[in-house]
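Here the complex is missing a single protein chain, while all its other protein chains stay put.
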Amino acid sequence: MKNSPTTLTPTPSQYGCTNAAAAVLTRFHQVRAQTLALKAPLSAEDMSLQSMPDASPTKWHLAHTSWFFETFVLAKFERNFNPFQADFKVLFNSYYNGVGEKHPSSERGLISRPDVATVLAYCENITARVDALFRRGAASSEAIQLIVLGCHHEEQHQELLLTDIKHLLSKNPAKPQYKTRWPLVSVNAQPQQWAHFAGGLINIGHDINAPFFAFDNESPRHKVWIDPFEIATLPVSYGQYAAFVDAGGYETPDWWLSLGWDWLQTQKITAPLYWQKHENQWHTFTLHGMVPIEANTPACHLNYFEADAFARWMSATSATHRGVRLPTEYEWEQMATASAISVIDAIANANLLSPIFSQNALHPLAPRDHALASTTTPAPQQLFGDVWEWTQSSYGAYPKFQAATGAVGEYNGKFMCNQYVLRGGSCVTPRAHIRSTYRNFFPPDARWQFSGLRLVR
Amino acid sequence: MKNSPTTLTPTPSQYGCTNAAAAVLTRFHQVRAQTLALKAPLSAEDMSLQSMPDASPTKWHLAHTSWFFETFVLAKFERNFNPFQADFKVLFNSYYNGVGEKHPSSERGLISRPDVATVLAYCENITARVDALFRRGAASSEAIQLIVLGCHHEEQHQELLLTDIKHLLSKNPAKPQYKTRWPLVSVNAQPQQWAHFAGGLINIGHDINAPFFAFDNESPRHKVWIDPFEIATLPVSYGQYAAFVDAGGYETPDWWLSLGWDWLQTQKITAPLYWQKHENQWHTFTLHGMVPIEANTPACHLNYFEADAFARWMSATSATHRGVRLPTEYEWEQMATASAISVIDAIANANLLSPIFSQNALHPLAPRDHALASTTTPAPQQLFGDVWEWTQSSYGAYPKFQAATGAVGEYNGKFMCNQYVLRGGSCVTPRAHIRSTYRNFFPPDARWQFSGLRLVR
Amino acid sequence: MKNSPTTLTPTPSQYGCTNAAAAVLTRFHQVRAQTLALKAPLSAEDMSLQSMPDASPTKWHLAHTSWFFETFVLAKFERNFNPFQADFKVLFNSYYNGVGEKHPSSERGLISRPDVATVLAYCENITARVDALFRRGAASSEAIQLIVLGCHHEEQHQELLLTDIKHLLSKNPAKPQYKTRWPLVSVNAQPQQWAHFAGGLINIGHDINAPFFAFDNESPRHKVWIDPFEIATLPVSYGQYAAFVDAGGYETPDWWLSLGWDWLQTQKITAPLYWQKHENQWHTFTLHGMVPIEANTPACHLNYFEADAFARWMSATSATHRGVRLPTEYEWEQMATASAISVIDAIANANLLSPIFSQNALHPLAPRDHALASTTTPAPQQLFGDVWEWTQSSYGAYPKFQAATGAVGEYNGKFMCNQYVLRGGSCVTPRAHIRSTYRNFFPPDARWQFSGLRLVR
Partner (left out) sequence: MKNSPTTLTPTPSQYGCTNAAAAVLTRFHQVRAQTLALKAPLSAEDMSLQSMPDASPTKWHLAHTSWFFETFVLAKFERNFNPFQADFKVLFNSYYNGVGEKHPSSERGLISRPDVATVLAYCENITARVDALFRRGAASSEAIQLIVLGCHHEEQHQELLLTDIKHLLSKNPAKPQYKTRWPLVSVNAQPQQWAHFAGGLINIGHDINAPFFAFDNESPRHKVWIDPFEIATLPVSYGQYAAFVDAGGYETPDWWLSLGWDWLQTQKITAPLYWQKHENQWHTFTLHGMVPIEANTPACHLNYFEADAFARWMSATSATHRGVRLPTEYEWEQMATASAISVIDAIANANLLSPIFSQNALHPLAPRDHALASTTTPAPQQLFGDVWEWTQSSYGAYPKFQAATGAVGEYNGKFMCNQYVLRGGSCVTPRAHIRSTYRNFFPPDARWQFSGLRLVR
């Protein structure tokens, strides 16, 4: 690995570029280095397999994120552009019809060549060539915008790399570990409380003129009317969810959306993904291997159906939770922006993916902010990190939404159908990647992400 | 047919019941008679077959609507209740888990017995027993509410009976007619114009205290903020849609949602449902057999994917339609309620299903209201009837939505996932059934309903 | 029903045709009348439904057997031929590519029109027109051969009509009866014994010059070497098969062919088709409704996998059945032709489908020939009728097999792959249809026929 620490902190003078460009370059190198750090515990075999059509091999993530820079930046801005290898154009295109042909996503696990060594050489080559763009002062403002997009794109794939490798390892009867670090921390239980918000005619979304990055689907900023609401200070925990499972939740159609009940019966689902009962104790597969569930930790790997069913069950069976449901994404965003604590602090202290590999829990943690819990006005905790929180909002366009032009316009808009919004990031979301307006989205049956829920009433 | 006209107009004195109850009874008899009128052109064989899992045999619709009254009204309010036939409880349950077991919906076409004659006897028996409830003065206010619900329920099945029989007949290579009446009317083309609406903080939905019926999913009435918008005075026509097809619309991924493109490719779709090209002219199957498409008539049998793709294509390729898209259901509802013309008049004059069988077009018609077209302020036409209009709104719960209690609570809420809202009714929607707050919903790939679209910008 | 008995016995003088032709005509009328007798207990609804892709509606069988005469006889030999209805050519073609397009066999249950009345008119019309061919002396020897083939073809469909309607009625939760006649006969148990055959270089198959009909797949007659063998005097009974089921036969992979075990696990099969356990007693669905199984009656509705698994289980677990297996079709044929009793007598006394509707058991019967059972040399019983007997022989071409020319050449040859031979006929095989060289064939997972087995060692 040639990306030595010194290359991570270019200065404007070194490259003869502006401060702003230097900052982007620094970030570029950090993101590229973080991707390589994530693959470090994996063998060539680990990196080459595909465990289901929705997941991709690690090797593919490495190549595709490089392909993104090659296709959208280098092909346009590099002098005398030559592709690293001509057939990568098709092989590592994910879904951009505007770029041309694509290799079928369900067959990414059939490509033994290029091998991992070649893919790593590709990564290094692309990193060096993007770096050289800056060095030559050829990083125009348009190029820089695309490089910024490419960094955010790569951070998304860092998360997918981890959720996908977790799924692959889970299919191995030996249940191997990605990383050996367990137990993660000691746990002190905290009571869940309710935080009140006033609603009204509020502004939602990212202001397109704000001087920081957001995806096109977070804009335009627009008015929404919401009623007052109370929201749980903590996400639903493993202990709460296990009570639902053990109470026969997966055998009772009353709690389930019609599609959810069909899914559950067709797939013969009786518990959340990765759960197994050994000697009367629920265990779950983690990136640290099989472990017993920890009651006070946020439950994860739930899909929309499971999150919604849990809320209905709580509403119907717990006197103190009468009327609970999933929040809308507007309620969630108001909670995040109108809370007493600063968003910046919340993100800084959250259980998110850190650039320092050894610090990563790679699993949700129990609530940590005892100061908040002891205040007289209850405030939401764990907004960011730990688990993505399902909202009841269908993923759609904000009013006057405009997809970006060109092939990168395929980034978000064409997926606005039959998906639901998740907010807040998870323990495998890169820290620099999340913000309060961020809209993640998955189909209602997807559950290999670190996804949980928070109740509202 | 024993339901002679005289039984359709009971008077309070005849039955010793209140005026309100008498009105419900009148409506009950009208609805029951209308269902029987719809099956009149069909043979026992026509009524017994099922052409796809989403569709049901006519015989099943007849039995199920009777089952609804038997299960939710008679079983509770009839003295010494005895079921007409015990095994109908399972056989004609559609999806009410609260009522017990159900016969699988995909196997409704495997039930040759009871035969049609027995099902008709069942219909007659139920009609007579509900009638007798009133006669004995046993129609409590709770019973009457459920009878009203049963009437609306039956009207939904009248529409489904027609869409399902159309689908069945279309599978017959001989393309037989349900009814012989073509051409329907002479057509005078009208230009499409744009009607302006101001938006703002508006009220949407049905006021739960209003003295007329609405389904639970139309309530509560609540505030929504919408921006100003312009909406087309006419739905998209066959002529416009054929231009999209002939311009290669079904071969160009740019116009399609990602799921829509998958659907189109997997199913090898190249044109709307029921379209066939004969000698360079598009034809479509109707309840009157195969006919050439009529350019100025609203296009129908489009699904959400097709409606959305058409709008994107128009936006990208027509200078006068830059920025068009599907409306939200809030925009649609404001259009319907804030228009100059009265909703009652609009419904009265619309191409909807009439109780007088011979008057039914059973197919969308070209715009008829030339008065409106000639005014200086363009006003939307064909709001009601002709074709259901897809909105871009995912079908979800209004804020503070409460499902009805008991088994009828399964009516709407559990379907609030991966479906999209349609508004306005179609040429096969019973006239008494539609209103401006009415929310129909179907999955985005469903296209056997009379569904089209109207553009907004 | 216009086919009055008098039309069933034409004399040569009546028609001015030869004795041979008159005999064919007599048979033709008998076959046509028998088909109509079989549909008599059925409603229009019963006759129109299709319960699975392998089965066809009764209405289709009626039309297709008429189509066969229209297509292969009338179209060629009738003066000024006009089809009864032009689109029947496609609609009622089963699988003859040589005749042109076919309506998909899995969509036969989607055709409500022509209705049953029209199909019956079609039957009557075709019967009359074939009759007229004779009357005018236009029944050439080639035509007569095709009419004979058509009669045998129709008898095959008589059997399918009954197996298919049984399957349809079984899908109805009410388990309705086709015919009301139960119990069928009183049962006296008989011991199963072993009959010995010497084998050697024997002749198998139908001599193509013999003066009676056989299908092309029964010829040419050819030499086969077989070793000496012993064969059971009775087919395997319900009692024996229930012992296998109750001994965990369906949970033990040891007894099953690899494909059979896959089938059983994928389809979640735990017992033979139509079996249900009520209060610890096995019941089975019959054309007379649900009845308890009768231990001494031949087991039926077994597929090849089940027949083979039973034999392996018997061989491994019963000291007196060591080495039992399914017979080859050559062993079966030698048993049939080398037995002491005459084939003609055996067929005359067998439980086969009789032209006299009231005599039909429509279910296998217990062994009846007590005389045979008491002889000192054990002789096989129930060779013909009751249940088809699976052989271990793959269905293939006899040496020097020649398919018939023209479209009727598609009758047999193209199905010679992945099917296994059954011999002897069943309780729903028309008596005139069976013979000792007759080769029936079905895929190894098919079990809706009246199929059982006889052990050999």
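First chain written, first letter: the chains are A, B and C, and each begins at residue 1.
Rule of thumb we're sticking to: a contact is a pair of C-beta atoms (placed from the backbone, for glycine too) under 8 Å apart; a residue touches a chain by one contact, two chains touch by 3 or more.
Because the structure is predicted, anything quoted here is derived from the model rather than measured.
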In the full complex, displayed partners of the excluded chain: A, C
Selected residue (touches chain absent from view) among A:L49, A:V73, A:I202 or A:L353: A:L49
Of C:P57, C:G205, C:P235 or C:G260, the one touching the omitted chain in the full complex: C:G260
Absent-chain contact - pick from C:W182, C:F213, C:F357 or C:F415: C:F415
Chain not shown, touching residues in chain A: 43-46, 48-49, 51, 59, 87, 90-91, 103, 107, 109-113, 115-116, 168-169, 171-174, 176
Interface residues of chain C (partner: the chain not displayed): 95, 97-98, 201, 222-227, 253-254, 256-261, 304-305, 308, 392-394, 396-397, 399-400, 414-418, 444
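In the analysis below, only the chains that are shown with their structure count from here on.
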Chain contact graph, described as a line, ring, star, complete graph or other shape: line
Most central chain, Cα average position: B
Chain separated most widely from chain A, comparing mean CA positions: C
Mean-CA-position distance for chain B and chain A (Å): 40
Chain A and chain C: spacing of chain centres that average the CA atoms, whole Å: 62
